[in-house]
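Please see the structure below; I have some questions.
A single protein chain has been omitted; all remaining protein chains appear in their positions.
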Amino acid sequence: MTENVADSTNIPATREEHRQSLRSVLRHYMFAADHKTIGKQYFFLSLLAVFTAIALSWLMRFHLAWPMARLPWFAKVAPNAAPSGIMTPEYYLSLLTIHGTIMVFFVLTTAPISGFGTYLLPLQVGAPEMAFPSLTRLGFWITCASFVVLLSTFFVPDGPPISGWTAYPPLSALGSDSGPGEALGQTLWIVSLGLFCVGQVLTAINFITTTLDLRAKGMTLARLPITVWTWFVTAVMMLIGFPVLFAAALMLLLDRLGGTNFFVPTGLVVSDTLQHHAGGEPLLWQHLFWFFGHPEVYIAILPALGIISLILPAFARKPLLGEHTMTGCTIAIGTLSFLVWGHHMFVSGMNPFSAMTFSLPTLIITLPSAIAGLLLIGTLYGAKMRFKTAGLFCVAFISVFVTGGLTGFFLAQPSLDSYLHATYFVVGHFHFVMGVAAIFGIFAATYFWFPKMFGRMMSERLGQLHFWPTFIGVYCIFMPMYFLGFAGNVRRYAQFSDDYLLPLMPVHKFITVAALVTGAFQLVFLWNLIWSAVRGERAADNPWGATTLEWSTSSPPAPGNFDVSVVVYRNANAYGPTDDGRDFRAQSEPTGASAISARSGRSRE
Amino acid sequence: MGKLFGILLTAITLASAAIFAAHIWWMPGNISAQGAAVDRLMRDTLAGTGFLFLVAQLLLAVFAWQFGEHRNGTVSNFPGGPRPLIVLAVLVVGIEIAAFTFLGSKVWASVYMRAAQTGELAIDVQAEQFAFYFRYAGPDGKFGALHPDLINEATNNFFGLDPANDSAARDDIVSGTLAVPVNRPVLLTLHPQDVGHSFYVPELRIQQDFVPGLIIPVRFTAVRTGRYEIVCTQLCGLGHYSMRAYLEVMQPDEFDAWLKANQAK
Partner (left out) sequence: MNGGEYAIGVWSLKLDQQHPFYLRFCAAALFSTAIAVLFAGCGQQGGSKEATVETPAKPSGPVLTLDPSTVGSISGTVKIEGNLKQITGIISPCAKGAAAGAPPPPPTEAKAEPANIVIYLKSGLGNYHFDTPTNPVPLDQKNCTYQPHALALMVNQPLEIENSDPVAHNIHVLSKINPQWNHSEPPGVAPIMESFSKPELAVHVICKLHPGMSAFVFVFDNPYYAVTSSSGTFDLKGVPPGTYTVEAWQQQLGTQDQVVTIAPKESKTLSFVFKSGGSSGD
């Protein structure tokens, strides 16, 4: 079986051909799968990852609320982690580390861009396939390998690392002297990260090339859907950021195993042992990591912003307000995100003057973010909004994006950050923008594109049952974290034993209960996915009446995506009453048939 | 559904804003001479962002209520298109950016870029897994040199002093409590023994990481007596959560008595 995926004649066109033999099926999924299959594979990987990470967070939150409670089943599953069912402090830190790593990398970097982007980018630009199908496959399997290596840290003798997803040296550089999990666990974590970086760079190359080179006839850059723009900007950010993380990870690995001294200075005494390292600089890691790390969080949110900006108009039945401005905002955010990394390091010991030079661009970046939020709110004005589940997640996104984004004003100012740094205020802030807003983007994308991907509609009733408790629940979980932050509650604590933290325990218990309940309702989403994939109502080509190119082909699209070469006549924003009584015009619909009515305002073609 | 969303969002917004405004969970009382400026800035930022929070969320709630599928009328665009919103954002957010930058940098400099003060009390602070130790220079006013290879927890030689050969080290006072006299400028020199740690006293509004290989100065003047907690905020290992010490701000005569009681013979 050859790898000629671009030439569609070799793709098994019928189910019978698929079932020929298990070996040929495996070979297909490993070596010959097209971008749509790989997009779905990424989606399922993210699904597995997010439920794993949610389970870890349940354990964490339960321990924080009831640190001395015994969980007998836990003792059986992980006797080292929880002797007699009570979690040890180092295991809490291990859970924290793996939870963060999984969520940032395998959920928020994988689902919105590698998952939905791989599936939709060729469709939305009108191409039959990605530019480099082998890179798509390679990227996916490397990401899978990275995930497996990460999970393997749970099975090594000393357990997973305890240094957080940020892995600051010397804690992460000195091996078992600095703590449990810092031996093989930390090494495997670094290897996992290195693999992930490679996978993402390959994905980025693929995305950029596809967007620039494989656009269909008539698809000018100005007519690209907003999602394609955000994936493009994100891919450029990935191309610049991930190699820096790779370099930093390699340097850390060499410090641990190769006798180098990038990050470890002279004269450290750890566990009564004088360390041999000399001449390194811990702040170097922080600069390298956050130079990647800050763009990374925008890599997590920008695709979601693009997705919401695409889906909201489809349910509002009117164009996105200021589409080109929105594109400009994403480019501005992407560019500025490389200038602000030092705001994670205000109190890190770097020159205090640098704090001021990082604070200004951090404050400035709130401007395009604010404009983006206002454009979304303004899109809702004058709409006839269908509040289906995907639409509800769109408006909920706006709300949580505002809540999370506004608290950035506090953290962007060094003099306030000196109080709020490393408190639950930061935890609330990044969970709102990443753990809620970006996830809502993924939810909206799932409810919206599930019919296209699986050929069936998701249950609207289960969707509503998922949405409402989730929306209330996330506010119950993360808004109190701001209160805790103002009270000075430090983060990454396995337990709250300080005098001033004891009165805050009721807040923590409230958060824990909210987290357990909200997490449980995500099972409704999972059930909806499973049930709908098997029993859902069959989907038409364009059940939502949306304009982008994927809706002008079948659900799911055939191999090669489009029956004939598609031609594009307008941008993706053509919502509004038409002269012939419809309320939208697809991108591929020829002009002249019926113009968008002048009353609906601007929808420049 | 839109109406339900509007109601829910309004309830959440008003409840959250009320809790913030009422300071139900809030910063503990300030004890630092520079802290009042930080508190003012915090209050102003809360007011500014709180205003934006209320406006944005309530506007969203109203629009969700108002512009549902089954309302009368046809689809209409935002009056003026995106331009009024952009102008509004640039003006409002721009003013906030300018204000916070100029005001904020003054406050930051007043805490973290302070010059040496006359009569300041120098205290050497060492953080390690998982304790803080504080060293006073003793009657000779000089700190002994530190030798990492001499560190010996068994004999309480946490700093690695060499009193046998180093006369300046002989009278150094080591304590697990940071005692300072009230209203006197203090200079802390932070250095860690092993990995990264951080020094945080919420009441002082000061947080500063310990960076291995660096000696980092922190200056403050405590203006209220009392006992306050110093906690570690930089993940340093399994004991991170239990790593703490007390800051005891005392009257000058009490402080002198404390020093004497802790002094090596």
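Note that the chains are named A and B in the order they appear, and that numbering of residues resets to 1 at the start of each chain.
The rule we apply is simple: a contact is a pair of C-beta atoms (placed from the backbone, for glycine too) under 8 Å apart; a residue touches a chain by one contact, two chains touch by 3 or more.
Note that the coordinates shown come from a computational prediction; the quantities given were computed from them, not determined experimentally.
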Selected residue (touches chain absent from view) among A:A33, A:L121, A:L135 or A:A586
A:L135
Touching the absent chain when the full complex is considered, from A:K76, A:K217, A:R461 or A:R538:
A:K217
Using the document's contact rule, name the residues of chain A that touch the chain not shown here.
2-7, 68, 83-84, 86-91, 127, 129, 131-135, 138, 141-142, 145, 149, 174-177, 179-180, 183-184, 187-188, 191, 194-195, 198, 209-210, 212-215, 217-218, 220-221, 253, 256-257, 259, 270-276, 495, 497, 499, 502
Considering the entire assembly, which residues of chain B contact the chain that has been omitted?
129-131, 133-134, 152-158, 161, 163, 172-177, 179, 227, 237-239, 242, 244-246, 248, 261-262, 264-265
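By definition in this document, only the chains that are shown with their structure count from here on.
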Measuring centre to centre with CA averages, how many angstrom lie between chain A and chain B?
30
Complex contact set, residues of chain B against chain A:
1-2, 4-5, 8-9, 12, 16, 19-20, 24-28, 37-38, 41-42, 45-46, 48-49, 52-53, 56-57, 59-60, 63-64, 67-71, 74-78, 81-82, 85-86, 88-90, 93-94, 96-97, 100-101, 104-105, 107-109, 111-113, 128-129, 148-149, 151, 153, 160, 193-196, 198, 200, 202, 205-214, 216, 229, 231-242, 244
What part of chain A is in contact with chain B in the complex they form?
88-90, 93, 162-164, 166, 168-171, 174, 178-180, 264-272, 274, 280-283, 316-319, 321-322, 325, 347-349, 352-353, 355-356, 359-360, 363-364, 366-367, 370-371, 373-375, 377-387, 392, 395-396, 398-399, 402-403, 406-407, 409-410, 412-416, 418-419, 421-423, 464, 468, 471-472, 475, 479, 482-484, 486-488, 490-500, 504, 507, 575-577, 583, 599-602
